[in-house]
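All remarks here apply to the structure that follows.
What you see is the complex with one protein chain gone and the rest in place.
And now, subunit A:
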Amino acid sequence: MKTFLAAALLCLSFALPVTARADEDAFSGLTTTQFNVIATSVSQIAQEGGPRALPVLRALSDHKLFAAKEGDGLFIQTDSGWQDARTGAAATPDPEMVRPVRLNNHVRQAVAAAEAQLQLIAGTPAERQAAATLLYQRHDPAMLPAIDAALGKTDDASLKTMLQDARAATLLTPGAPPSDEQTQRQAVATLYAAGGLDARGVLTQATTSEALAPATRKDAQDAVASIDRSLRLWGFGQDAFYGLSLGSVLLLAAMGLAITFGVMGVINMAHGELMMIGAYTTWLTQRAVMSVAPSLGSFSLILAVPAAFLVCGALGILIERGLIRFLYGRPLETLLATWGLSLILQQVIRSLFGPTNVAVITPSWLSGSFHLGGLEITLNRLAIMIFAIAVMGGLMLVLRRTSLGLEMRAVTQNRRMAALMGIHTARVDALTFGLGSGIAGLAGVAVSQIDNVSPNLGQNYIIDSFLVVVFGGVGNLWGTLAAAMTLGVGGKALEPIVGAVSGKILILVLVILYIQRHPRGMFPLRGRGVES
């Protein structure tokens, strides 16, 4: 025991002169190895401000801040070498004699708050907004002075709103400086107006807070109930968006199928594989554009649209001429033959490009999302919805405004009569199949943006797209649209209630039951030639 004490004293006697020698400043705390001292020091740095505060805190959170093993030197590691943390001047510490300043969660939180506090004053407008948002989300009572200071300085309306929200949230947080009932109720009203999950969290806490007056707590309770209602509504909206986007994918996948099935009565089991080839065409186009003109890489997707249509359309005509035309009048045999074809196409792609996923790049103009009220709209899903509508519109135009479309509709309604009227049905069949396949290729382009591109891609869509076609009613594009959206939105609506997989099972069972009641789908085709 005595020896231990002696050793401790000895250590102290060495340590003391070191501490004494240092000129104490806010940065000194960073040179210790105790996390709470580091965290306190971080807050202190933020309070004092100064030009070096932000770079040092950034270096700390990036693990680039080093402390001297002896003395209180602080250094930032840069790409080119070292600089002194306090002055920013170049420095040459002995790399053997420095150690990184360590972080734990507590310190990290302190750093985030401190950075926000500093940026509120010194940052760019965007940085200030982000900082205010962070302060709002953390609503740490210790930040109240910083918020007040920033509120006094800013004229920017949106920043001011965010800061006022942050202030309200902070005031209602346990541990905030006591305030009068008027201010508290004002804060509750502000948060209620702000809405959202963060406000709900603060208000929920406020309903049980002893520091608040009973009337304020009642206000908070009402506000929580009201926010819950609106969150639920936005939640429905979000589900509907996801549902519509899923429906658009189904629509793209099913449209081509609907055309070929409607006109020829042929279920093309290789349809999914044509989508897969469309996705691979996208990938190849991207690679080609990247190697020829890398600067245009992000626009390769636009080039991939016609490329996929042409590749798959040509392949479709080839399939019709080489296989399907020998099997007319035997739809079930066609189903088997095209299934065989789908196995071969899968294996061809697997042999050429390997069994694993290939990386199709999402261009920057399709990445990210934006907020619309309480909705989060992801750009790629929005683009697919627009694309699906555009493809459907184009298809409608082809069907209604071109002579090929007229002939296709005639053949759909009554093949024999159409032939008697001089329509070259074999040619119409080939072109229809090409058109349907080309649309499968377009679907492949869309799917490449949201799903893995692998030789198995088609398999994931084929059953769903069959169901869409049959559910909607053959030969009716509006039916296909309605069916795709019903399945998409219905699936997403069931998901939160029963879970993703059970929701899918339920949808399948419901569609099976529906088809039992209405064997020709929602919008059956009526015409003289339609089989009984």
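Going forward, a contact is a pair of C-beta atoms (placed from the backbone, for glycine too) under 8 Å apart; a residue touches a chain by one contact, two chains touch by 3 or more; residues count from 1.
Throughout what follows, contacts and distances are computed from a predicted model.
**Student:** Tell me the UniProt name of the left-out chain, picking from "Urea ABC transporter permease subunit UrtC", "NADH-quinone oxidoreductase subunit H", "Sarcosine oxidase subunit gamma" or "LPS kinase".
**Tutor:** The UniProt record for the chain left out of view names it "Urea ABC transporter permease subunit UrtC".
**Student:** Using the document's definition of touch, tell me which of A:A149, A:A215 or A:L336 contacts the absent chain.
**Tutor:** Of all options in A:A149, A:A215 or A:L336, contact with the hidden chain holds for A:L336.
**Student:** Name, in rising order, the residues on subunit A that touch the hidden chain in the full complex.
**Tutor:** Per the touch rule, subunit A residues meeting the hidden chain are 261, 265, 267, 323, 326-337, 339-344, 346-347, 350-351, 459, 463, 466-467, 470, 501-502, 504-505, 508-509, 511-513, 515-517, 519-520, 531-532.
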